[in-house]
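Here the complex is missing one protein chain, while the rest keep their positions.
Entry: chain A
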Amino acid sequence: MKFEPWHDPAAKPYVQIEKVTKRFGDFTAVDNVSLSIYRGEFFSLLGGSGSGKTTLLRMLAGFEQPTEGRIFIDGVDMAGIPPYDRPVNMMFQSYALFPHMTVENNVAFGLRQDGVPKDEIRTRVAEMLELVKLTPFAKRKPHQLSGGQRQRVALARSLVKKPKLLLLDEPLGALDKRLREQTQFELVNIQEKLGVTFVVVTHDQEEAMTMSSRIAVMDHGHIAQVGTPTEIYEYPNSRFTAEFIGSVNVFEGNIVESEPDHSLIRSAEAGCDLYVTHAAHLAAGSHCWVAIRPEKVSITKERPADADTGRNVTRGVVREIAYLGDISIYQIDLPSGKRVRATAPNVTRRTELPITWDDEVWLCWRPFAGVVLTD
């Protein structure tokens, strides 16, 4: 079953951010952002440092107040509601574990604030520690734990109050690569098991792609694009998103034909015409860019059959090869001086690559591969 409440006009967003702006003095950290996040989503705010993603998260938690605009959580306007009265919990980037309390007491802290009976606190804390596999470490202090264990304590502490909305600030940022990959899946499992809405801040596009139901790409306080991981990857709406997520080849050119079912772009940089099977909504002659992902570029030594058309096929010289085992990344210089990136899976098993440095190769791609971008 597909989980796509954002396509359902009847669905009510759980978190509604309306034209929110946050300024610190002269600096605008978040600039007129509107977002709707639905119940049960794993929503990522993705951006570089200074993109405003953490400020947006802190406004949801109540640590910062919007300069303009409003935030609704479950239909309630959050203006003036302090963090301790919000139905929201947060997992901090630094984890912010209380150093003078045991793991157990750290997790129990939130329940104690609500005056939950002692027996219930005990069982709920035990359940939570079980969930994050920390039961044997209940009596330890945070400084006696490894980074991964601390991360799980922070997660348990923020989940124990069963919040409807959990905010996570770079939840995997402090873990090493292997642990991060493993924890990504654990996090998604926990999120699905408990049915909590997650809003995650991350700068790691791979992390956002793996875990999220939807991603909001942020740049300089603006939202550049909101969409599912595939939408963001396959249909970026700007050069910024295209280049921020994964790697991409961007060719500059001018529209020659602009029809409802296809567009043709002449690009001196690419050394050929680019035929794209979607409408560019641009007048002939306008300036634009075409983005093509490296894995959609085929690289061959033989001249392709349709080379005579002069569309979506060009030639170049291999300058760099990165052999990654499963795939190889080729950097090809075109006569225009443009460097193109192409990846190819290493399907056959051999120690000598079929294509090597300084080989003259043909590059071609299918008509659906390109995306026309206007900025």
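A few points about this structure:
Here is the rule we go by: a contact is a pair of C-beta atoms (placed from the backbone, for glycine too) under 8 Å apart; a residue touches a chain by one contact, two chains touch by 3 or more; residues count from 1.
Here is the rule we go by: contacts and distances are computed from a predicted model.
Missing chain, UniProt protein name: "Putrescine transport system permease protein", from among "Anti-sigma-W factor RsiW", "Putrescine transport system permease protein", "Cytochrome bc1 complex Rieske iron-sulfur subunit" or "Inner-membrane translocator". The chain omitted from view is touched by exactly one of A:Pro5, A:Pro66, A:Gly110 or A:Gly370, namely A:Gly110. Listed residues A:Phe92, A:Tyr235 or A:Trp362: the one in touch with the omitted chain is A:Phe92. Within the full complex, the residue among A:Arg157, A:Arg180, A:Arg214 or A:Arg293 touching the omitted chain is A:Arg157. Residues 61-63, 82-84, 88-90, 92, 94, 96-100, 109-110, 113-114, 143, 157-158, 161 of chain A touch the missing chain (whole complex, contact as defined above).
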